[in-house]
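Only one structure is covered here, and it is reproduced in the block below.
Of the protein chains in this complex, all but one are displayed in their positions.
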Amino acid sequence: MIDILYFAWVRERIGLPKERVETEARTVGDLVAELSAREDRYAAAFADLDALRVALDQELADFDAPLAGVREVAFFPPMTGG
Amino acid sequence: MIDILYFAWVRERIGLPKERVETEARTVGDLVAELSAREDRYAAAFADLDALRVALDQELADFDAPLAGVREVAFFPPMTGG
Amino acid sequence: MTVIVQAAPFEAALLSGAGRGLPGVGAVVTFIGQVRDTEGDLERMEIEHYPGMTERAIEAMLAEATTRWDLLDGIVIHRYGTLLPGEAIMGVATAAAHRAEAFAAADFLMDYLKSRAPFWKKEVRAGRMSWVAAKDDDETALRRW
Partner (left out) sequence: MTVIVQAAPFEAALLSGAGRGLPGVGAVVTFIGQVRDTEGDLERMEIEHYPGMTERAIEAMLAEATTRWDLLDGIVIHRYGTLLPGEAIMGVATAAAHRAEAFAAADFLMDYLKSRAPFWKKEVRAGRMSWVAAKDDDETALRRW
């Protein structure tokens, strides 16, 4: 089981801030493909990966990073702090 | 008549903060020569002009600047503000 | 070193107190970023963040800045939630022996907060909401360091 968090317009597009999923995905990319196949709102949110960032257990990561041992995945647009 | 002000170690070396002098000096350099000729303490203070700065009517100037119309001359070491 | 992430407004005095009482401090730089209303139609700003990751990310930046510029103290405050025009969004303070270090560290922290701290800004203008887009410049700025 893995927790998936969504922020900003990713959260709005998918329609929820957080969900727990059962997945066999080996990498972030695999997980994205799995979610996108589920429903249009996921496909829409993940349509342009260049516009997205991902964090694994609260550390920024790449889309080809492995998910082994990861408990929390977060998807969000580029940050606009400061 | 011209007011001459001294600051920091120039003031200490010459022994006074301010004096009013009658002078025919055409440039700052001339004035320095005139003062240096007066007494040792002036000669000591003006020994190394590279270590000195001059302001004419409260604006930084060069040692070859003309004194015509100037009412206040100030001699001091490089500034250490901030 | 202090990291504060809160919804409530903060006092600027919290920042200017950086390094207080430490004898080696010769320079304290503070930065405050506030909500601008350039077009005259901004109703409010809504800031979302990623609790947990936010604090971790900022702590990592502060640790990095501390090492690189020998900071004697560093403070980062960042708000989330609803902010009105003129309100302070965030603040940074750096205390070091010398000016150059304090300035560089504050500048570095700001660059990193802009694009490595998980905050997202949304603007509400005339009742319409829109997410603030990240600037390419923000990403380029990181390459300075």
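Letters A, B and C mark the chains in the order given here, with residues in each chain numbered from 1 onward.
In this section, a contact is a pair of C-beta atoms (placed from the backbone, for glycine too) under 8 Å apart; a residue touches a chain by one contact, two chains touch by 3 or more.
From a predicted model like this one, the values you see are computed outputs, not experimental measurements.
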Omitted chain - touching chains that are shown: B, C
Option from C:Met1, C:Ala60, C:Ala97 or C:Val124 whose C-beta touches the chain left out: C:Ala97
Interface with the undisplayed chain - residues on chain B: 5, 7-9, 11, 55, 58-60, 74, 76-82
Missing-chain contacts mapped onto chain C: 12-13, 15-17, 21, 23-38, 40, 85-86, 97, 99, 102-103, 106-107, 110
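Methods note: only the chains that are shown with their structure count from here on.
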Separation of chain B from chain C, taking each centre as the mean of its C-alpha atoms, in whole Å: 48
Centroid distance [mean C-alpha coordinates] between chain B and chain A, Å: 72
